[in-house]
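Removed from the display is one protein chain of the complex; every other protein chain stays in position.
Right after this comes chain A.
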Amino acid sequence: MEILLAIIIGVLYAAGIYMILRRSLVKLIIGIILLGNGANLLIFLLGRITEGAPPIIPEDSKVFLEAYADPVPQALILTAIVISFGLQSFAIILVKRAHKVVKTDDLDEMNATDEDS
């Protein structure tokens, strides 16, 4: 399972960065989404995967007796998902506006800010 997840994360990161490097605005957004998901999965993986061991202390005991799933990464991922969701929706609106105003979706043609003024 770890190996599989590691490969998926690698593919997501690589694909995300590749898409960010493309010239099209829409592909930029896809890249951002892929990269965000890759990062979330990475936190999940690095929190160690333990199967079928919820982090609940049994009633008759005061400490954990066996290995348990670490709940912290899940809280982190939840936060990160919400944040990247917000950012992605902002990105989509931004790109739509930019496309409307600049009338191109080619990043190479978006160079008005670099011109001498």
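One rule holds for everything that comes next: a residue touches a chain if its C-beta (ideal position, glycine included) is under 8 Å from a C-beta of that chain, and two chains touch if they have at least 3 such contacts; residues count from 1.
The criterion applied here is as follows: contacts and distances are computed from a predicted model.
Trainee: Suppose you had to identify the omitted chain by its UniProt name; would it be "Multisubunit sodium/proton antiporter, MrpD subunit", "Cell division protein FtsX", "Outer membrane beta-barrel protein" or "Sugar ABC transporter permease"?
Mentor: The correct option from "Multisubunit sodium/proton antiporter, MrpD subunit", "Cell division protein FtsX", "Outer membrane beta-barrel protein" or "Sugar ABC transporter permease" is "Multisubunit sodium/proton antiporter, MrpD subunit", the UniProt name of the unshown chain.
Trainee: In the complete complex, which positions of chain A touch the hidden chain?
Mentor: 20, 25, 28, 32, 35-36, 39, 42-43, 45-48, 70, 72-73, 76, 79-80, 83, 86-87, 90-91, 94-95, 97-98, 101-102, 107, 110-114, 116-117
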